[in-house]
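As you look at this complex, bear in mind that one protein chain is not there, while each of the others sits in place.
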Amino acid sequence: MNDGEIFRLPIRVYYEDTDAQGVVYYANYFRFMERARTEWLGSLGVDMARLQDEERRIFVVAAVRATFHAPARLGDTVVVTASLLGLTRASFDIEQKIYRDGTDGELLVGGTVKAAYLDADTMRPKRVPSSIFGKR
Amino acid sequence: MNDGEIFRLPIRVYYEDTDAQGVVYYANYFRFMERARTEWLGSLGVDMARLQDEERRIFVVAAVRATFHAPARLGDTVVVTASLLGLTRASFDIEQKIYRDGTDGELLVGGTVKAAYLDADTMRPKRVPSSIFGKR
Amino acid sequence: MNDGEIFRLPIRVYYEDTDAQGVVYYANYFRFMERARTEWLGSLGVDMARLQDEERRIFVVAAVRATFHAPARLGDTVVVTASLLGLTRASFDIEQKIYRDGTDGELLVGGTVKAAYLDADTMRPKRVPSSIFGKR
Partner (left out) sequence: MNDGEIFRLPIRVYYEDTDAQGVVYYANYFRFMERARTEWLGSLGVDMARLQDEERRIFVVAAVRATFHAPARLGDTVVVTASLLGLTRASFDIEQKIYRDGTDGELLVGGTVKAAYLDADTMRPKRVPSSIFGKR
């Protein structure tokens, strides 16, 4: 993967995602972000279920930051992006944005996520396989 | 729509859908079912957001039955179906099934949902527009 | 436990539980029901986490039926009940009701849940320990 590449996942907003304010409940944007991260990693050859079951490795979220600019609403299609911001030995930083309709549309949420790569049994950090993000 | 027609929506299972038993949390199958109902109604010309905002009409679930035959797991793609079982003046019954991979795959969940059509302000029953399910 | 006994758990409704219709999202009542089942089983000496981790036994929902009579709203306190309806070798049926404010209040949801007792590794049925529901 080219560092500058940005992965995009369209997501439809259903009643389950919204709350009594009539907009998407703030914690649910993090669910959307994880769907995009999963599909992005899948596009890079990482199958998280197989990774956990067979290799006993998991990705866990170590930190997040997000700014909520405008709300998504019932029936909206949002596009969630994921791109690599930085990589250390046992973790990587991902930039994620959520736009209404498409990446040309209104920016709803901007955030960063630090994902750590762990041994699923000991929960200790493990080196992120270089195969995932290519030669650096 | 032809009564015998069955609507199908593929859904990917993410971590958010699962629980510590390693499978999809039982209540979340109802979220999947509602996504399929929403897309099915959308395919019949019903925009639930516009319906609520402009016409002040909503669909609400009045009753459900479901049998859980086998669990979906992280990374699975399931296919959720929706088809019309019956229609009364102010409600309709929907049959919904969830299969692993596709409708030829393993049946995971079978259920029925009674949806009522209500005035969003008074919460009183309203006649389901005949335009939705065609001439009967 | 006396068969006729009814367990009660009060639950507060937060934004996370509601949807853009301004009421509790239908699937979330099943989360409320499971909280009550968990606390009820806990009151009978069943620690589900320990059961899964140490004895490799789990309870899974095999079937549910629910009728939604009236909605709970943001800020409501609902009371969720659980009581034993019937017991077979490897499963039991639970009656669950959800009331606004208390069991003297408005009935919002009535339902039944069939819970199966399984080996967590093989997912095969296991005999429900007689210690849970007392001599029968």
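For reference, chains read A, B and C in written order, and residue numbers begin at 1 within each chain.
Keep this in mind: a residue touches a chain if its C-beta (ideal position, glycine included) is under 8 Å from a C-beta of that chain, and two chains touch if they have at least 3 such contacts.
Just so it is clear, the structure is predicted and the values come from calculations on it, not from any experiment.
J.: Can you work out which residue in A:Ala36, A:Ile58 or A:Ile98 touches the chain that's missing from view?
T.: A:Ile58
J.: Which residue from A:Ala20, A:Ala36, A:Leu84 or A:Leu108 sits in contact with the chain not drawn here?
T.: Reading the full complex, the residue touching the unseen chain is A:Ala20.
J.: Could you pull out which residues of chain A are in touch with the chain that's been left out?
T.: Spelled out for chain A, the touching residues are 20-21, 26-28, 30-31, 34, 49, 52, 58, 60-68, 71, 120, 123.
J.: Which chain B residues touch the hidden chain?
T.: 15-16, 18-23, 25, 27, 73-74
J.: When the complex is taken as a whole, what residues of chain C touch the one chain not shown?
T.: Residue positions of chain C that touch the missing chain: 12, 14-16, 31, 34-35, 38-39, 47-50, 52, 73-75.
Here is the rule we go by: only the chains that are shown with their structure count from here on.
J.: Which chains touch each other through the most C-beta pairs?
T.: The largest set of C-beta contacts joins the chains B-C.
J.: In terms of Cα-based centroids, which chain occupies the most central position?
T.: So the chain sitting closest to the middle is B.
J.: Using CA atom averages as chain centres, what separation in Å is found between chain A and chain C?
T.: From the centre of chain A to the centre of chain C is 33 Å.
J.: At what distance in angstrom does the C-alpha mean of chain C lie from that of chain B?
T.: Whole-Å distance between the two chain centres: 23.
J.: What is the distance, in whole Å, between the centres of chain A and chain B, each centre taken as the mean of its C-alpha atoms?
T.: It comes to 27 Å between the two C-alpha centres.
J.: Residues of chain A that touch two or more other chains: which are they?
T.: In chain A, 15-16, 73-74 touch at least two other chains.
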